[in-house]
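This view holds just a subset of the chains, kept in their places.
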Amino acid sequence: MSVVALRPVEASAPLFDLKQVVAELAAERQRWREAQKRSTEPGGRELPSRDALAQIIDGLRGVLFPMRLGPADLRQESEDFYVGHTLDSVLHALLVQVRLELRYAQRLSEQTDAQVIEARAVAIVRDFSRALPQIRALLDSDVVAAFEGDPAAQGVDEVLLCYPGILAMIHHRLAHQLYTLGVPLLARMVAELAHGQTGIDIHPGATIGAGLFIDHGTGVVIGETAVIGQRVRIYQAVTLGAKSFPTDTDGHPLKGLPRHPIVEDDVVIYAGATVLGRVTLGRGASIGGNVWVTHNVPAGAQITQARSQHEAVGG
Amino acid sequence: MSVVALRPVEASAPLFDLKQVVAELAAERQRWREAQKRSTEPGGRELPSRDALAQIIDGLRGVLFPMRLGPADLRQESEDFYVGHTLDSVLHALLVQVRLELRYAQRLSEQTDAQVIEARAVAIVRDFSRALPQIRALLDSDVVAAFEGDPAAQGVDEVLLCYPGILAMIHHRLAHQLYTLGVPLLARMVAELAHGQTGIDIHPGATIGAGLFIDHGTGVVIGETAVIGQRVRIYQAVTLGAKSFPTDTDGHPLKGLPRHPIVEDDVVIYAGATVLGRVTLGRGASIGGNVWVTHNVPAGAQITQARSQHEAVGG
C-alpha cells in the first residue's frame, strides 16, 4: 500500500515482469503436456475437489454419530430428520465427485459414454450409502477397543471426540468402501485428509477387521495390500510396509501385487516397529517397540529388540 | 447438476434408498445405546466443542503474546485494551465449555445440581484466569530455551512464530492447567488440537518444568504421568511412554497410576529414543538417538546405541 507513496516519481515502469513470467510458465506447462502426451485442446476437465470431499466426510461423520459429531444442539427426537437431510445432501455431493473421477478415468481409457458413467456413478453412491450402517457398527467396535486399550481414556465419548486413531479409522472405513467400489482417487483423497490431520497414513486399499486401536498414531503407515484381523492394537510410528517390489521390463513397479503384511487377530505391535513384506504375524503375537520384522511370526510369539545400547557415565 | 439432463425420462424412482439407510442407521444407534446403557429419552446434551476450544486457544495466544500472536496492527499503547477485551470474551466462552463438561460428567454421577455446577464452573474459569501470568512466564522460558538450543534459530520472535514445539507447549501449559482444575476432557481436546497441528502428543496430565525445548517434534509422545524437570531438550519421535499397566480383575486397565518416566533437569533425549515405564533419567543425562530405555539412568550418564549395521558395497 505504501508503494505508491514511496515510489520515486520517475519510476513509471511496472514493478514486476508479469508478462514474461506468465509466458515462461506457459512454456513449462507446454513442455509437461508434451512429455505427458496431454491434450492441449481448449476446454477443461475438473478433478475431484479436496475441499468438497472434506465437507462430505464432515457430513458423514455427523450422519454416523449424530449426537456426538453432529450439530451441537441436536436432540434425540429429531435425529432422523438431521440424518436424513444430511445424508441426502452428502450423497448428492458425493455423486458429483464420483462422476468427476469416473470422467477423469474415462479420459484415459476413452471406452465409456456419458450415460454409462452416470449409471455407474449412481450405483457406486447407492452401494456406498447402503454400507454406512455396517461401517457404523465397525467404528463402534473401534471406539470400544480404544477405550479398553488405553488406561488414560475416561469414556467412550472422549475417545470419539479426541482420539486421532478414531478419526483415522472413520476416514479409513469410508475410504476403503470407496476404494472397493471403484473410485480409488476419491478414496486416496479421503485417506490423505486423515493423514494430514493425524499423521496416520493408512492406504485405502488396506483390509482392516473390527476393533482396531491405533494409539497416539503419529507416523503409523499401513500399506495398500495389508490385511489386519480383529482386535489388533498398534502404537505410534509402526510401519506395515513393502520390502521390495517387482518391476516390469521397463523398470516400472508392477502395481497391485500383495506386498504388505498380514496381521492376524489380537496382535499387538508396539511403537516404532517395522514389519515389511508379505509376512504373517500370527494370532496373538506381540511385536516389541522399534523391532524390525521381515519374516513370518508364529501365533503367540513375543518379539523384542536385543538390548544394544552402550552406557557411559561421564560429562 | 447434470443429473436432471441425463436421467432417462422413465426413471421416476429416487436415486438412493434414503429412508432405508436412515432406518438402519437408527437401528445401529439403538444397538449402541443399549450396549452402553445410554438414555434414549428425548432431549439433547451438548458436548464441549472442538471448534469453540480452538477459538478460545487462539484468543489466549493473543492474550499471552499480544504483540506477536495478537492482531497484526496492535500497538503497545493499546495492548491492555486488547488483552482485557479478548480475555473477557475468552473466559466467558470457556465458561460455556466448562459448564458443558461438568454437566456431561454429572450425567454419569448424577450427584450434583445446576447451582453447584454453575458455581464450580465459575471457580474453575476464575482459577484458570489467575494462572495465566505464570503460564506466560513459563512459556517465555520455553522460547528462550528453543532459541538457545537451536543453531538455526535467528531470534526469539521467529521461535514464537514458527516453532511447532512452542505451539505444543502453549497448548500444553494451558491444557495442563485445565486438567489440574478438573476438566480433563477440555484439557485433552486442547492437547489434541496441538497434536493435529504439530505431531507432538503431550498428554495434559504430564508435569513439565520451565524451559523445555522440543525440536522438530513430529512423533514425540509424552504420557499422562510423566514428570519433566527444567531445561530439558527433546528431539523428534521421542517417546516417554508406559511399559505395561496393571489391569483390574475384569482385565480393564487401572487408570491414573504413575506409569511414565521421570526426567530430571537438564536431560537431553535425542531423536527416536524410547523411554518406557516409571524410570528416572537422572539430572543431566543424555539419551542417544533411537535408544530404547526401560530402566533408571544415573545423573550425567550418556546412553548411546550399539553400532549394529552391516555394510556391503555392491549394486
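Annotations for the structure displayed:
Letters A and B mark the chains as written, and numbering starts fresh at 1 in each.
Just so we're on the same page, contacts are C-beta pairs under 8 Å (C-beta built on N, C-alpha and C of every residue); 3 or more make two chains touch, one makes a residue touch a chain.
This is a predicted model, so every value here is computed, not measured.
Taken over the full complex in this file rather than the chains on view, the one protein sequence occurs as 6 copies, with 2 of them shown.
Keep this in mind: only the chains that are shown with their structure count from here on.
Across the complex, chain A is touched by residues 1-3, 6-7, 15-22, 24-29, 31-32, 35-36, 40-50, 104, 108, 184-185, 188-189, 192, 195-196, 199, 201, 203, 205, 218-219, 221, 223-224, 237, 239, 241-242, 245, 252-257, 259, 272, 274, 276, 284, 288, 290-293, 297-298, 300-306, 308 of chain B. Chain A makes touch with chain B in their complex at residues 63-64, 66-68, 72-77, 79-80, 83-84, 87-88, 91, 95-96, 99, 114-115, 118, 122, 125-126, 129-130, 132-133, 136-137, 140, 148-152, 154-158, 161-164, 197-199, 216, 218-219, 236-237, 271-272, 289-290, 305, 307-315.
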